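The complex appears here minus one protein chain, its other protein chains still in place.
Take a look at chain A:
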Amino acid sequence: MKATPLSNCERRFLLRAIQEKKRLDGRQCYDYRNIRVSFGADRGCCMVELGRTRVLAQVSCELVPPKPSRPTEGVLFFNLELSPMAAPGLEPGRQSELLVSLNRLLERCLRDSKCIETESLCVVAGEKVWQIRLDMHLLNHDGNITDAASIAGIVALCHFRRPDVSVQGEEVTVYTPEERDPVPLSIHHMPICVSFAFFHQGTYLLVDPTEREERVMDGLLVIAMNKHHEICTIQSSGVVMLLPDQILRCTKITAVKVAEITELIQKALENDQKARKEGGKFGFAESIPNQRITAFKMESAAVDTNDVEEQAGEIIAKADPPSEVFANPVLHTQNFTSKHQGFLNSCSFANPVVHTPGTAQIGEGIESSWGDLEESEKEEAVEEEGESEAAAFECEKVETEDTSTLRETKSDEPIVLSDSEEEEVVILEPQELPRKTRTQTSSKQENPSKKAFNKRRRKKRTSR
């Protein structure tokens, strides 16, 4: 299939946002996405998630005759594969340019940097050496394949254990994992690639570009470095001219990032090692949540509610006085756990009203909204049909806390009559509703007693 081309509007939007130092996912210019390393049950199998880019790496070994020019060295073989699973635009035979450049870069990063001791892979000089084969598959393409693949590669190599071998004279014995514990590869250092995307002819720089950002970038600079600040590989591509001090700045940033990533890798390896030693469960079945094994999981982001009260207070102070305010809305507790129920009950007012199952509203209460209330009447009618079909929901804990803090700030609103154009202004007493009705936590729209209200509103509508 073809990848849909980027429209001019999107391109301009992305470039303008980058000019204003804004990224689509809210990161800063030098921030990496969340990196997650998980290991499989086999030794040498690991999956790295860099944001939504996923790479799966697997290391395997085999005894082969060595290369004639290097009789005492083992053989390393690296292979990265792109498939339509990763992105619709990637077809098995089509994206040769991208594939070749990625493979070359990873080979230079891992093989030419001599991070793996190849002499130690020799069993019998000139006859038998270990061939270590690293296969990587791109499972999802959301930008920056290079970094994800390099992390996956080096982690898989560190995680891998090869069978133990002993040579006695002419006899070579390869022990199975049951006879003798497999031996790790001897790895000197861990080279990690860090990618920099340049925009506007090198004026703006972003670390770890996403797929959209990669489409509009001018040039790409990849620096592979290890934690000892040794540069293993540098590659610059695209149509951007780089100045020396830009490259030096990038190397400094790389040093910082590589240190963080190496630490993360070490921790992940240690955790896995511990899990295996203590006989705990390990493997993908444990590390990937079993409810959605092939779907993406959005990580719950903490919402900063520290200054919500002041902000809400400011908004209310600046807003026009509301036409009607209903204090003490009623909450139906279907959606919230008992813990929240207790919390909400402890608030000075009773609970807000949940109208359509699974919906809630946080309002700003700025202008009169009769139009909205009419719509809510229709929604209520629809909702009553849909009630029977409502299934269990996932409870968003952060949102409920957010709404409850906001509600708290508005409970002090006085009931004010405004001079709106409507002839009749109604203030209703709150009533306990039998079942679900909509939560409208804005100071304007709380209308718990719908039934009496609806009749009046119907009258009002015909009168218009």
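One rule holds for everything that comes next: a contact is a pair of C-beta atoms (placed from the backbone, for glycine too) under 8 Å apart; a residue touches a chain by one contact, two chains touch by 3 or more; residues count from 1.
Just so we're on the same page, contacts and distances are computed from a predicted model.
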Hidden subunit of the complex - UniProt protein name among "Exosome complex component RRP4", "Tryptophan--tRNA ligase, cytoplasmic", "Sepiapterin reductase" or "Mitochondrial ATP synthase epsilon chain-domain-containing protein": "Exosome complex component RRP4"
Given A:4, A:69, A:176 or A:306, the one touching the chain that is not displayed: A:4
Positions on chain A where the hidden chain makes contact: 2, 4-8, 11, 335, 356-364, 366-367, 369, 371-372, 374-375, 378-379, 382-383, 385-386, 389-391, 393-396, 399, 440, 442, 445
